[in-house]
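The structure under discussion appears below in the form of structure tokens.
All protein chains but one are shown in place.
Our next item is chain A:
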Amino acid sequence: MKYVVETKNLTKSFGKEQAVQSLDMKIAKGEIYGFLGPNGAGKTTTIRMLLGLMKPTSGSIQVFQQDLKKSRISILSKVGSLVENPSYYPHLTARENLEAWRKILGAPKSRITDVLAIVRLSDVANKKVKGFSLGMKQRLGIAAALLNNPELLILDEPTNGLDPSGIIEIRELIKQLPQSHGMTVLISSHLLSEIDQLATTVGVLTKGKLIFQDSIEAMRKLAKQNISLRVSDQDEAHRLLLAKGIQTDYQKDRLILSEFTDEEIANAIQFLVQKQIAIYRVEEEKRSLEDIFLQMTREDQVG
């Protein structure tokens, strides 16, 4: 498999603290990679290293199968990025800000008008950015990241400061980039719900460690629903089901049946009724992806 981004053993220490630990990140072409982690997990630190803004303590970074250390310039000419808080020159207008960067990227001038339209800043193009709201600055940052029509787009919490309709707008924009422009996207967030409908691959980072990296489907599988049962005699029910070869999870006030088909559930309940056990409640417990994400990051904190 040829990856657009591949890190090996990537580590960054600040003094004693390891902000990023032995990261093996793999992003295939055309993916939208959701880079998830709670505050302070090391997302921004990783992204800074991917852009060469910060030198890794150890490990290697390959982008477009080239070593970042050796081919930084040729790599970065095909990368667009937005790191942490939006960056801008307060004394310039939105258009002038883009012009300052365009001069270096060598993109055509018309591209400025295009990207301003994409992020819906055309109306305020000639206003000084220091008077912009946070959301407008964020949009300018996204426009800047798109300026060179990059093959790899790196967005660090791009929906920060956007209103709900802005979030949806940006989500729709990012979603179509792989098909329409062949882009690969790395997008970080501390909220799974934000990239749930967007990401094709997910990497979960906690305390500098990548604890999950797989397709979003693989993550969804973890979210399969459970059925919880409340019955008149829980001990007896548990024993009877076990004798019949049905594993249940015994909890304080209920039994949990996980990964059963509709038919299996029906059979189990019918069996209990036959054994004179009264069924009080049959409830579906749907774990959201958010729960799984929370649980993952929490488990790691305990361990």
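Observations on the structure shown:
Everything below uses one rule, namely that contacts are C-beta pairs under 8 Å (C-beta built on N, C-alpha and C of every residue); 3 or more make two chains touch, one makes a residue touch a chain; residues count from 1.
One rule holds for everything that comes next: contacts and distances are computed from a predicted model.
Missing chain, UniProt name from the options "ABC-2 type transport system permease protein", "Cytochrome-dependent sulfide dehydrogenase (Flavoprotein)", "Sulphur oxidation protein SoxZ domain-containing protein" or "Cell division topological specificity factor": "ABC-2 type transport system permease protein". The omitted chain makes contact with just one of the residues A:T11, A:S77 or A:T200: A:S77.
Within the complete assembly, A:R48 is the residue of A:R48, A:R139, A:R171 or A:H238 that touches the hidden chain.
Contact between chain A and the absent chain runs through residues 48, 51-55, 72-77, 79, 81, 83-92, 96, 99-101, 103-106, 144.
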